[in-house]
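All protein chains but one are shown at their positions in the complex.
Chain nomenclature is as follows: A and B, assigned in order of appearance, with residue numbering initiated at 1 for each chain independently.
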Amino acid sequence: MFAEKACNLIKELSRNEGVLPPYNMDLVKEVCTEIKLLDEQNKSDGAAVANESGIANYSNELYPTLRVGVAAVKRNVRCLMAYHYNRLRTLRTMRWEFGSVLPPDVKANLNSNEIEWFSKYSRSLTKYMMSLGDEGLNLGVNLRPPKSLYIEVRCLVDYGKYELSDGTVLLLKKDSRHFLPRSECEELITQGVFQHIV
Amino acid sequence: MDDTLEIDNLAVSESEDELSLEQMIEVIEEAWLNEKFAPEILPHKTEIVELLLGQITHMEEQLQQVSSTDFKKGIHQMELDRLKYLVTSYLRMRLEKIETFFTLILKQEQQRTEKNEEPYLNPNEFEFAQEYEQSIKDHFESIMSFCPNVMDTEAQIISPNVNSMIILKSKKNIEGITVDDGNAENNDLIDLTSGSQILINYNSIASLLKNGDVHLI
């Protein structure tokens, strides 16, 4: 059946909900080859089916073949676009969760166009956030309605020095505990550096 | 003593603005709920957002000067954080809608411009939407460069479900709302009294929501 490979791209993504699997270059190439072959066949069938004024002649013997061929190209393209689009959506969410620098092993799963897209998106987003108010507004914090001013957190990694907005410098060691203003630690919690203790 | 005075004055600063801080919060709270529950993007509320951001900066500056041993500082900081959550959450929801429905939203903005109607996006959002669209387009074109003519750009769209159900509260008496159930032949008409709440499909009340006669809850 046509477009089986293209659909396998989608199956692969849907099995991996919540993570980004390695970019499947081989399968993408195979799908592109199928599209190319089908499209060439459709072009020659199309020429045979068209009458003098270029309009499809329904009674031509090849008309049904052309319809199947056109549908197969459409399906392949839809799967191919959906594969790439949904990967970009995950990347977009990663920009909000990891910040503008991706972990190296995530980056290793991307193709070069995706890396380029990520930095373009990151730039647009930063530009938009800078346009808010007089001096810009970071939309990556204040993700949840605040319940208390100070919270207790445990540090999950050896992070090193971290400067608070009032200039105090903390040394963040693995398993160290801190009692800090919520606004100071929210981003580090989102990035998995701190764990919020309740 | 001076500190206390400063803090009590936080809310009434910048008296040249017509709205009090309390009124601004009311407006943004309503805009936040509307944007949260409406399936499509709503007309922007940039003016109130900018006013509030100005207030936030102002309050932050004033709080800096309050001694951190003053227990009132904590309370005001909390209030400030809640306000910041409201504004950032509202702006995040709009961005998320723009990113999801960008093709449709940009097309509708274009139609609004042609009809000389007010745009739904503010200039900064519009610029972001255009850049986003361009980046997706570039990405797709580079994938399809081996066979560019087969892209189905007309079909490449995500539309919100404007028939999804919402709960609304009416701000005034409204008569003769047509309930659009997809069946044009026998549309029911309903009346709303001020303060009444109903469950209804979004499409039937979208225009009432946009001109502020009702709000979503």
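FYI, contacts are C-beta pairs under 8 Å (C-beta built on N, C-alpha and C of every residue); 3 or more make two chains touch, one makes a residue touch a chain.
Assume contacts and distances are computed from a predicted model.
The listed choices are "DNA replication complex GINS protein PSF3", "Ras-related protein Rab-22A", "Tetratricopeptide repeat domain 8" or "TIP41-domain-containing protein"; the UniProt protein name belonging to the chain that is not shown reads "DNA replication complex GINS protein PSF3". Within the full complex, the chain left out of the display contacts the shown chains A, B. Among A:K29, A:K43, A:R89 or A:R123, only A:R89 touches the chain that is left out of the view.
Within the set B:Q23, B:Q111, B:S159 or B:T193, the residue that contacts the chain not displayed is B:S159. Residue in contact with the omitted chain (choice from A:L27, A:L62, A:L149 or A:L170): A:L62.
Contact between subunit A and the absent chain runs through residues 1-3, 7, 10-11, 13-14, 18-19, 58, 61-65, 67-68, 71-72, 74-75, 78-79, 81-82, 85-86, 89-90, 93-94, 96-98, 103, 105-106, 144-145, 147-148, 151, 182, 185-186, 189-192, 195-196, 198. Residues of subunit B in touch with the missing chain: 36, 93, 96-97, 100-101, 155-161, 163.
The rule we apply is simple: only the chains that are shown with their structure count from here on.
Centres computed as Cα averages put subunit A at a distance of 25 Å from subunit B. Listed in rising order, the residues of subunit A touching subunit B in the complex are 28, 32, 35-36, 39, 73-74, 77-78, 80-81, 84-85, 88, 92, 113-114, 117, 120-121, 124-125, 127-128, 131-135, 137-139, 141-146, 148-149, 181-183. Taken in their complex, subunit B has these residues touching subunit A: 49-50, 53-54, 56-57, 74, 77-78, 81-82, 84-85, 87-89, 91-92, 95, 99, 124-125, 127-128, 131-132, 135-136, 138-140, 142-144, 146-147, 149-152, 155-156.
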